[in-house]
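Only a single protein chain was left out; the remaining protein chains are all shown in position.
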């Protein structure tokens, strides 16, 4: 049935994370926006020690499944999106391991996130200077060294979120996309788990950014970086017919480019939820502040009296809620095991754009106060914009949606 | 120098056409919207007898040149865009003859518009069922019959504005785009003047439309329709080198596809001006009606008091004026003989879209009254939309602008 | 639990209505618009289907399964067929639902059996007023007490007036509250004038002049309970939002199919990003607007105040329906401007949501 009623578990989790957002994150938002690249120790420690296990809830009661994960992401990004991205978790690297790794790999790489005595991070390294939206253009290579049964990675990855923590702190790891054979195009692209501090992996820079400054966006260089063959994510496939190329048939993991791309179907609703969280931070603050200034916002004002402010706020609310519901729908399909590639991209495209506009509008409506560094409204505008860019830009998600609704392949609609 | 000060001639013409708009056109707007396809006799006769010679003005005083033509089009479409399109003039057909015809052709085809004793029309027939924006895909053929020194036209043209008048009333003519050799692509496309009532040209239908219903949008069929060789617009070119294909070298007029496309650089600012006229009709009426209802519109209202209505109207005014100024700029370049292909498409794209939105918004802001047939506001919304479609859709004009600003050819940016 | 799947029963209803819209509404859309007439057989067939009766109380012959959410699902499917005909088909609920929700026992007994049994539309509702700032919550039409009854003065417009209307529920300001009065269609002082609008032309609409119209005291909906009918506005907005989603979906699907088939520059125009991305945006906006309408309907079904949710849903739908219909005209190019194709009709209809209030109810 159609219902917008969260389960008790979700309600409880929402309240729990909201309190964390307001009490643990907001007070240090400005500090770590200004101290770009500094580790937000108090937050990292708090999360590792008090929040890592997740919100208290009934294991037996009904769950909103993946929708609850979205609610959690929304609440934490309502707190601070940059600190959310700096949380010590396996993050997108973990999603990749969970989605495409073997049981042994999942155990080996994810256990430390439960058992490590100090905070650790996971990350995913895909983008390169000349391979942004066009992941298939990846130039980082993985060459198999049969002598040592190792893969040698060579290349440079940019825009790797949490890449400092994941590459530098013992126990974490970076999932690196690399091609084992450029002639195979997408088919040659595989993911490799590179544990933190592996020789040959170097952190060469951290991006200075418009927003989410507390998040460590790293440039990582791989120079003859060796990882054991067992770090190629997925099971080495069964021997195939002779017509297969040897490199594809004998060395590749069983979930290559397509498998990796499929993790976007899970990550895009989360990014959408994160965007919604930032948007809500702005919108809630705006409404509260207007209230403090004696501006009531009516849903039933006489047409000739409706103020521009009122109409803007109604519009922002409608847009935010549309984005949130599209997000929940994509997540709900995920929970039910339904293919949600279309809906995930719809949610991401809508949320990225809507929240970009909502946070920009909030700055506008608050006048010089909104533009000032005294409030966080200007920061939320800067933070929000990333959601329109990463995990597939607005344009890439529109492209995916267009292909789906038109039933066009990627060669028919480019 | 930069100036927004119209010449005395323009001021006088504006007043003259505005009075015509209000006194001659508006009173019959609704009537001919309802009596679709009926000839608006009173208007046609009035125009032919009293307005054909143009606005009174000083022949020696300074002129705004092509800008004044835009002002005239704006005023008349402020009156009624459909009646404007039904005016007995050579219209786009005349522009083609003037731009690409020889002096002899100009004299032969345009003189009747000065001397005929009854109203006559000119028209341009380009579009075909499968060649809309893609004019190069034209299937109508022109075959040369050396025996009679005539061209034989075969094909079907749709969306021919004023096509009924131009094809049926003695003295008028239709300029038909046809290919003399499909293998030449665009290079094979030439324009032919087909006088009204030429055997082989048949009017087979008139479109029932959303708006501009008083305008006769015709479907014309050409079956072995013969016109003298001298009706191919332009001078037969000088003999060329042998490497030229004979059909191109010996039979084609000297201004083919490119010449014909160039007439759009003149017609697009006029279409933009027409759009601005319709938009102004809506916006002026809206402001007057709100005034009658006691709603004052302020440009300096305190931020928290600005009404949604006020902001909408400011937005409509800014958009309309931006469209108008872009139009005038493109026209002014035309007057100065400067290439204005980019600016003409900018004006058309902006005006078509802005006025679509302005007229839609006016209906909205006037509530049930705006939506009702009692006022003309709903008609203006229907009329306005054509400006976003003909003379190159919004998308085609964006494409032209994009190619110019990127310095891309039509094969680089498709 | 947060879920987005209709129940099996709802899916069944949706399938039935979709079929009905495809076979009975869509084929008549153009012709009814041109002739400005609702085919009377259509109403009879809709009555057979029990679309309205299904929501009304069992004791008076209805189906007893009232759900705003189901109503929204039904409305979208009908409007996907044709908006004007959808409004006509659903019109019997305009009087029946308010009477069922707010009426006194006597009012229910007097009106519901006829409204349920009768294939023609015996009742209607008048809320909108003929002025630019028609205010759903504060009509200028006023009701004042007089000699134990009420006297109504004012004007209404956009009142659906199908053949057979015998009563109209006139919403008026009674002091500070929004009250409804059941007025016979032949009441003295009631002047009925047919109207024409840019869109929904197949739906007969009238302007009502109320010049000292006298009704007895028990003509007030709910009688002595004097209910405030503000909730009706939300019910109207949710219904309209769902209809608007249906109109937008119709425009989107036409545009999508046309874009895949229409060739230009040697390929379907859908292969151009400018067209493809426009279609993608349409799809996204339609789905977002639908979910807002669903949430508001769901809230109504829980018996909660849905003023806010309904306002958000209709706000979004007003924009989305117009933009999508306009986009469809644009995708069709010149063909979008002629009445041989449906986009121009959808554009005219879509614009109506800007001023529609309570033209349908869920």
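To keep things simple, chains are lettered A, B and C as they appear, and every chain counts its residues starting from 1.
The definition used in the following text is that contacts are C-beta pairs under 8 Å (C-beta built on N, C-alpha and C of every residue); 3 or more make two chains touch, one makes a residue touch a chain.
The structure displayed is predicted, hence computed values, not measured ones.
Chemist: I'm checking contacts with the chain that's been left out. Which of A:268, A:382 or A:403 qualifies?
Modeler: Of these options, the touching residue for the absent chain is A:382.
Chemist: Taking the entire complex into account, which one of A:152, A:363 or A:401 touches the absent chain?
Modeler: Final answer for the missing-chain contact: A:363.
Chemist: Give the residue, chosen from B:20, B:44, B:67 or B:152, that touches the chain omitted from the document.
Modeler: B:67
Chemist: Hey, which of B:332, B:359 or B:393 is the one touching the hidden chain?
Modeler: Final answer for the missing-chain contact: B:332.
Chemist: In the complete complex, which positions of chain A touch the hidden chain?
Modeler: Spelled out for chain A, the touching residues are 127, 130, 132-134, 137, 158-159, 207-211, 217, 289-290, 293, 356, 360, 363-374, 378, 381-382, 385-386, 388-390, 393-395, 398-399, 414.
Chemist: Go through chain C and note every residue touching the omitted chain.
Modeler: The missing chain touches chain C at positions 272-274, 277.
Chemist: Mind listing the chain B residues that contact the chain we can't see here?
Modeler: Counting only chain B, the missing chain is touched by 1-7, 10, 62-64, 67, 299-300, 302-304, 314-315, 317-319, 321-323, 325-326, 328-329, 332-333, 343, 346, 349-350, 395, 398-399, 401-403, 405-406, 408, 412-413.
The rule we apply is simple: only the chains that are shown with their structure count from here on.
Chemist: Chain A to chain C: how many Å between their CA centres?
Modeler: Chain centres of chain A and chain C, defined by C-alpha means, are spaced 41 Å apart.
Chemist: Going through chain A residue by residue, note those that touch at least 2 other chains and give them in order.
Modeler: As it turns out, chain A has residues touching two or more other chains at 303-304.
Chemist: Pull out every residue in chain C that's touching 2 or more other chains.
Modeler: 132-134
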